[in-house]
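As you look at this complex, bear in mind that one protein chain is not there, while each of the others sits in place.
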Amino acid sequence: MHTIPSAVVLGVGPEQGLGAALARKFSSEGLHVFIGGRSKKKLESVAEGIRKRGGQSTLVITDATVEQQVCLLFEMANNNGYKLELAAYNVDSIFSAPLLETDIEQFTQLWQQNCMGGFIFGKQAISQLCKHKQGTVIYTGATASLRAKPPFTSFSAAKSGLRALVQGMAREFAPQGIHVVHVILDGVIDGERSRANFPELISSKAENGLLNLEAIADTYWSLHRQPASTWTHEMDLRPFSEAF
Amino acid sequence: MHTIPSAVVLGVGPEQGLGAALARKFSSEGLHVFIGGRSKKKLESVAEGIRKRGGQSTLVITDATVEQQVCLLFEMANNNGYKLELAAYNVDSIFSAPLLETDIEQFTQLWQQNCMGGFIFGKQAISQLCKHKQGTVIYTGATASLRAKPPFTSFSAAKSGLRALVQGMAREFAPQGIHVVHVILDGVIDGERSRANFPELISSKAENGLLNLEAIADTYWSLHRQPASTWTHEMDLRPFSEAF
Amino acid sequence: MHTIPSAVVLGVGPEQGLGAALARKFSSEGLHVFIGGRSKKKLESVAEGIRKRGGQSTLVITDATVEQQVCLLFEMANNNGYKLELAAYNVDSIFSAPLLETDIEQFTQLWQQNCMGGFIFGKQAISQLCKHKQGTVIYTGATASLRAKPPFTSFSAAKSGLRALVQGMAREFAPQGIHVVHVILDGVIDGERSRANFPELISSKAENGLLNLEAIADTYWSLHRQPASTWTHEMDLRPFSEAF
Partner (left out) sequence: MHTIPSAVVLGVGPEQGLGAALARKFSSEGLHVFIGGRSKKKLESVAEGIRKRGGQSTLVITDATVEQQVCLLFEMANNNGYKLELAAYNVDSIFSAPLLETDIEQFTQLWQQNCMGGFIFGKQAISQLCKHKQGTVIYTGATASLRAKPPFTSFSAAKSGLRALVQGMAREFAPQGIHVVHVILDGVIDGERSRANFPELISSKAENGLLNLEAIADTYWSLHRQPASTWTHEMDLRPFSEAF
């Protein structure tokens, strides 16, 4: 029986968002992409876009913080003729507030979406990839994982946890042929969410001053294509004009 | 009315443990110490030891992950004639396991005790200390906050989150006169818990090969005594024989 | 007049070495490559290999620690119809010894080749690239730039200096359109020098256990091709089987 190579992208939202861009890229390279996210409407829109480009995808409404849902997503992607080879965790909920104005629910939710979800995702992805002893898991990280700056303290605590998780996973599973990568996005993404939330910040940027969705997606794909002799486990991406 | 300077130590367990050693040290320096922990019996034993040395303490049964309890602990320590000047978060639950054998409850509990508890503690400590615009908050951290090594990946994710939290707090509150410190303990503590859990590891160590409780406590006290002109925000402590 | 795009690679030695692999890659992408190194014989061999592949190169005998020579190399590469767009510093002299058995000449030479040479190279590269307000400068770094482990202390001091230099350059010149990158090679390169110096280490490695020359070169080229919206300033490369 013919086997169809597949990918999972979790954290797919608007069409002009990173999750969607990753899904489009992976499908354009011939993978059947299982796209997970909470909004059926957004997933349908992204899937339709992939279909129009001649690609293949399956949408799976998925809350990244619910283990059974993520487990199902991966089981679909690595069964019935599909063979998983690439998984990208792109859930990202940013938040900023003075510490004394941050409540425990906000602190916890940030961690659940940015770090605990990454743990669930990693376990399920690796459980499937280990069956073939190869494959790639890529996490979208943030500069906040390297330095905690108020008022992003809680966000930084969550992203630092994610970075450590990914680093430990990379060390544990590299010898088994699984490539786990932490990509540090530093800057504002040129996408729908940023345009809606920070219109003035967006318009203040120079040309090429925003992270380009397709360029990020190309990078993720290149990471997946690295030979086992020469793997990257962490890299940063930022616009030329971004102070760092 | 006479004001009595006070300290809070959360994470007080056996007499030969770091929480108890911190409480003894702070009380020996003249502070009334509010000791928090989950075991009434252990707290009573520590309080009795402090009393015998001529010190003062109040025990408050406290689960570090329950905000109301921590809030109460701090309200007691900064009212009715007590003026809080020092708080130490010493809750530490270590854990190691391969990632695929770690379940979400274990991953979550590690984070709750090591990181979320630190957030609750920090908010309550700073809320009280801000009233006087001075004081010190010290966190017991771990080397795992710097590097994630399997099978300590989940522990590292929790401790990395804590480190980021503390760093952000230090940056946010230093200008307001609050000194927040992350102490990285690297090595095995010469205490009851280690002796019970790792007897062979303990006996394999050279003389001075274990972190000494009193020496750690002296260091925490020195940090509290630093003048505002010359503060430490992060330091490590390890036995001379510890590889790092 | 027609302008020919050019690259500089400094630190070109044996054909089965990284400098040569970079030169071959860049020439295969249509750049005229100016190759610098100390051995005329080796440069000639590399140049001949490029010629046979249909590429173009010019060899310039260059000691990376002599500013005038490096200056000349770059002047040749950005004049007379050549337009420099890419420069790679690949000088690398590794060394290990107990500190008390390291003399000041060894310590100094390590720094001169790994760090001071990088400074000279960066100044000359950027002086030329600034004329066009674009271009890429890539440095071959090492894991030792992140952690100093005996007996590699002196090597680490040199490589840490290089990393800081590159980071500062990246920050200073990114807003001017110059992309400066630090690539951390972690592992043994599958090249002539390693095979000659560590034959047993080489033969102990698993398949894909050595850094592949062509894969590294492909990565450098990808870095050069990144759009200004989405630049990497640091990334690591290591074989899947390398402990880190």
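The chains carry the letters A, B and C, assigned in the order they are written, with residues numbered from 1 in each.
The working rule: a contact is a pair of C-beta atoms (placed from the backbone, for glycine too) under 8 Å apart; a residue touches a chain by one contact, two chains touch by 3 or more.
Only a predicted model underlies this, so the values are computations on that prediction, with no experimental measurement involved.
Taking the full assembly into account, the omitted chain touches B, C.
The chain that is not drawn here is touched, among residues C:L73, C:A88 or C:M169, by C:M169. Among C:G19, C:G135 or C:G161, only C:G161 touches the chain that is left out of the view. Considering B:D103, B:E192 or B:D236, the position touching the chain not shown turns out to be B:D236 (whole complex). Think of the hidden chain as still there; on chain C it touches residues 67, 98-100, 102, 104, 107-108, 111, 115-116, 119-120, 122-123, 126-127, 130, 144-145, 147-154, 156-165, 167-169, 171-173.
Where chain B meets the missing chain, the touching residues are 171, 174-175, 177, 179, 190, 208-212, 215-216, 219, 222, 226-244.
Just so we're on the same page, only the chains that are shown with their structure count from here on.
Seen from the Cα centre of chain A, the chain whose own Cα centre is farthest off is B. Chain A and chain C have Cα centroids separated by 31 Å. Measuring from the averaged C-alpha position of chain A to that of chain B gives a distance of 35 Å. One inter-chain figure worth recording: chain B and chain C are separated by 46 Å, centre to centre, where each centre is the mean of the chain's CA atoms.
Multi-chain contact residues, meaning those touching two or more other chains, do not occur anywhere in chain C.
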